[in-house]
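The structure's right below; bear with me while I get my questions together.
A single protein chain has been omitted from the complex, and every remaining protein chain is retained in its original position.
Letters A and B mark the chains as written, and numbering starts fresh at 1 in each.
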């Protein structure tokens, strides 16, 4: 009977839709209840600020659990000094990196200051532009902290 | 007639779905058109910055109306000095609090500096970690200001 089979198809479609609609809200919620993600900006050549940034990262991991967080420290402009191999906080950088904190140096700043990867602490990665990394992460829903 | 009643059920389901789908967008919109909410970070021991933070809170309330705003000032690291009972801006803290601005001190910073609630201005509340308070609010859609 084509009418009945149409009805079944219509009902199936309706049920499928209920499922899809129901999923719509959790999809948004899931995004928000996922890992606490934060991008920490360092744009000053001030070791007190560097230590504050590293303390922030550490506190976030201790209080929320490493496995529940994504943390990036992005250094640009005068802040690039934080990530040099001879930085005052070099030992703390190694520790942060070992704990899963991403350490990112701004490629534009490095070009301006004629720095190469050899000038940086070993665990640091270079991104094209620090400011764009920070903007991109905010667009993806990451929180922003400038210590 | 079962076919007709099935049809009615299918149509009702379809209408319900139209309603549910239509509601999905307003739910997101409602969240965005609700109160203007902002978390203000103070992480420096600099009274000029403290006054700027308090001016920011005051301007937001004056221009948008207290009833349309949620404002938190979160102090951590060297910024904790702003919220001490003998802070230069203590009288302004009382005024801000009376106007509904939440004043929050970082519990981690207090532990590190061996401070207790008695060291703080009376209206200040303590949160476990200032930085996590700031991140959480941003995740809930609050704006972030670092004066």
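Here is the rule we go by: a contact is a pair of C-beta atoms (placed from the backbone, for glycine too) under 8 Å apart; a residue touches a chain by one contact, two chains touch by 3 or more.
Computed from a prediction, not measured in an experiment: that's the story for all the values here.
> Under the stated touch rule, tell me which residues of chain B contact the chain that is not displayed.
3-4, 7, 10-11, 14-15, 17-18, 21, 24-25, 28, 32, 36, 38, 48, 52, 55-56, 59-60, 63-64, 141, 143-147
> On chain A, where is the contact patch with the chain that was removed from view?
So the residues of chain A touching the unseen chain are 3, 6-7, 9-10, 13-14, 16-17, 20-21, 24, 27-28, 41, 43, 77-78, 108, 128-129, 131-132, 134-136, 138-140, 144, 146.
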